[in-house]
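Structure in structure tokens, see below.
A protein chain is absent from this complex, but the other protein chains hold their places.
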Amino acid sequence: MTILFETRSLTKSFFGITAVNNISLEVEEGKILGLIGQNGAGKSTLMNLIGGVHQPDSGQMLLADKAYTPRNPADAKQAGIAFIHQELNLFTNLTIAENIFIDGFPTRRIGPIRFIDRGQLKRETASILEWVGLDVPADTVIETMSPGERQLAEIAKALYFDARIIIFDEPTTSLTARETERLFEIMRQLRDTGKAVIYISHILKDIAAISDSIAVMRDGVLMAQESAESFTIDRMINLMVGRKLEQLYPPKTAQSEPDTLLQVKNVSAKGLVKDIDLSLRGGEILGLFGLMGSGRTELARIIFGLDQFDAGEIYVEGKRRTANSIRNSIKNRIAFVTENRREEGLLMNVSIADNTTLVSLPQFANDLTLYVNQQALSDAAQQASQILQLKSGDITTQAAKALSGGNQQKVVIAKWLLNEPMIFIMDEPTRGVDVGAKYEIYTIIDQLAAIGSGVLFISSEIEELIGMCDRILVMSQGEVVGEFTRSEFDEERILRAAFREGEEKPHAAVK
Amino acid sequence: MSAIQTEHEPQTLNLKRIKATDLATSGSLSDRLVRWGKKLLLSDYFILIVSIIAYVIAAQFFDRLARPLNMTNQLSNMWPLFAVAIGQTFVLIIAGIDLAQGATIALASVVGAMIMAENLNPDMFDKLPFWGSILTENGGLLAGSPIATPVAVIGMLVSGLLVGLIVGTLITRFNITPFIASLVGFIFFSYFALWLTQSRNISGLPESFVNLGDSGELISVYFGPKLDPEIRRRDILAVVTASTVITLGLAFFAGYLLNRTIFGKHMIAIGTNPRAAEISGVPTRRVITLVYMFSGLCAAVGAILYTARLEIGQPTLGGLNLLLDIIGSCVIGGSSLFGGKGSIKGTFFGVVFFVLLGNILDAAQMSPFVIDAVKGLFILIAALLDYTRTRLVRVEQST
Partner (left out) sequence: MRKLIGIVLALTLAFTSVAISTAQEGLTICFGFQDLETEFWVAGHRAITQTLRDQGVEVLEFNANEDPNRQLEQVRDCIAEGVDGIIIIPQDGDSAVTIVNEAQDADTPIAVFNRPPNDRERGIIVVADNEIITEQAVEFMAQKALRQYEITQEPITPLILVGALQDTNAIGRRDGFFNVIARYNERYPGMFKEPIEVATEWDAATALANLEAAITANPDVDFIFTSSDFLFPTIRSVLEPRGMWAPTGDPNHVIMGGLDGDATACMLIDQGYVDATGVQDLFLEAELTLSGILDAIEAGDYQPNAVLPDPGFALTAANIQYQRSDMWGCVLYDEGFLDN
């Protein structure tokens, strides 16, 4: 066995938070290394160090026994390290051949001018495509291809650069079963030709099946790196979850009330969600857990009326929703804190006060003259920002973009609060928020429930759901695959359900 | 996010330190000049001040610029351009663009004339599509009637609203980009206006309509001694005309809409982040359509003023050159082509800039072959100054 690449005591922290802590990892030639860990475990940071996106604070990397210090992604590429991301780095408006050769086209000289040698371009592309088993012409435009074919095109591009280490970062989420199978075949082929492969995935079964050795990360630390035979899926989950819950969450003050605020019955939307049943009571915090692509965000968007569904019924406070529209939802006092603050939550260049009152604006305006009572508006915004303990300057002049992530999230919440919502859908409300602000947001969620609102709390962090929720639903591949009440909360079992690795049958969904 | 936030911290401190040293050496003339210049550059009135300074300097060389009649002329040139630019400002704020305004002016001009023209020569007009029905030898639809002018004005405004409704609907219902939707509107209605009149101008508009323009003098002044029994027409300065009142009325209405109403706040939300606005329950489609209708309305008001001063309904009124002045005025006045930014006051300053620039360049008597290139150069300079200004504002805000 030859070690092609290794890290020695690699450490990287961002502003006091250690994302990668003293990691020593070995990657062998002709082997597949599976890398697993929860969201935020430090996998991406580690890959960014290897890829030259960030530079380590301490420790070193060795490539073929030589010091390897990439200063930017181009260096990494030069050194023979290729990344295949979940979000592909292809120019969708160009052809496969153009994408592969984008950094240097084969040329032919005619007189003083160099022309792109189309013939050679096509021949070389065709031979690479044949190798990865992608059966389309070299001049196919990327945007006309399926996600799986694009993934193969990306691999072809990596191969052209004669990469020695190929890193697959969650490559299968957008692939069909057959495409996934084909991908694994290629990974094995790569291994057999002596390349080193790093495979990052949430699908533990796949990891176990294809890897030669497995590395588990948690909280920036490498928990174990061992040969795959010695790893059971149980052990993987144990190592990934690890530590006990600490006092990260406010004491629970809310009490579930008997009346059902929201009932979703057999809702299906093609390609998004299937046969969803759920109910939310007043004062209840209902957790919705799922991995990326499990359909949790899609479900939230359907409930809020952003997207339509094909079958099923939604009842709000006992009344069936006929028109599934945003404005109908707002009228029914449903609030939606989206997972993407920047793109869907805030008007970045607009003042905090105007952001805060955007949803409830009609309350401040005269129906006939449309005149907005500016004083009432800023008073209301002021009040909301005090309740939420917003740290800001003058809210009538300071723009939302000048706030920190946590305070921006508070503005988004305040915007909905002024509409006195009954149902609060929160999609990843603590994403990109520091630990202190997280606690504050948890407190807000608890208080919302305490005044009788129902909260649908969507997260990919199990811990915060366990810390906050009355019940947790688990989604996978667009379906609800498990339900846990507070007494049944167990990180491992929830994760198992999400991975569909249940040793027991998951609980039946809510009737 | 929190990472980025913390990253900014040291920079901010740095800036503060620089400012402190600035203060320490204050008092010297050059420093005071720099601070004064910075204050000027940061002022909302920057473009206005620059325009006036340039005008005053230029007037030292070309005394014709300083003549009172020239000044009132420039004032009267501003009103119709300003009226149209107000509508364009609204559209730019919601991150759109309305090229159709150029055609709306022509269409409204022709529609108004077809309603109120007082006589039409059959030799010239008998090939027109509505000859014999709407148009006859006696003139337009309501020729000679006392309600001809009000109905014509309403007809013009309605045609503006209709063009806006069509463009807005194309954008909101069929997801066509504003540039293409309004370009289609521009081409279609330009040719529609030409077809309606078969490329002919319609003259003979009633006095009551002509008085809605510059001829409708409300306050005029005369400087100098009364020597002759009759004061010559060119010595009388029309300071306030009907077009002044109409345009300022429109401007105040627009300012009210933009700054004081829920409609204005919705516009800014849509222009800043349409997705966030929609999720927050802003009726985006309705607001966008209404904004394009308002833009058409403003173009129609501009058409009334232009038609009244030319005294003819003209199917080629407006057009591309005017469109460039309109959009240019808005952008120089601080509207952003990316939306979310713009004000009525700023657009007025932009109009002042364009009108005075034209006046100065004309006065300079440059060769007709270079005059437009020079105009382009000055617009570039103004844009660069504004760029510097925006950057300075950002730095100031972050301290």
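Lettered A and B in written order, each chain numbered from 1.
FYI, a residue touches a chain if its C-beta (ideal position, glycine included) is under 8 Å from a C-beta of that chain, and two chains touch if they have at least 3 such contacts.
These numbers were taken from a predicted model, which means no experiment stands behind them.
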item	value
In the full complex, displayed partners of the excluded chain	B
Full-complex contact with the absent chain, from B:Y45, B:F61, B:W195 or B:F253	B:F61
Selected residue (touches chain absent from view) among B:Q101, B:Q314, B:S329 or B:S343	B:Q314
Residues belonging to chain B that touch the chain removed from view	33-34, 37-38, 41, 53-54, 57-58, 61-62, 64, 67, 69-70, 73, 76-77, 80, 198-203, 232-234, 306, 309-312, 314-315, 317, 319, 321-322, 359, 362-366, 368-369, 371, 381, 385, 388
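The rule is simple: only the chains that are shown with their structure count from here on.
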item	value
Chain centre separation (chain A, chain B; CA means) in Å	47
Residues of chain A defined as touching chain B within the complex	14-15, 304, 306, 326-327, 330, 336, 338, 343-350, 354, 358-359, 361-362, 364-365, 369-372, 374, 402, 404-406, 408, 415, 432-434
Residue numbers on chain B that touch chain A, as the complex places them	1-3, 5-7, 257, 260-263, 265-266, 268-269, 272-273, 275-283, 340-341, 397-398
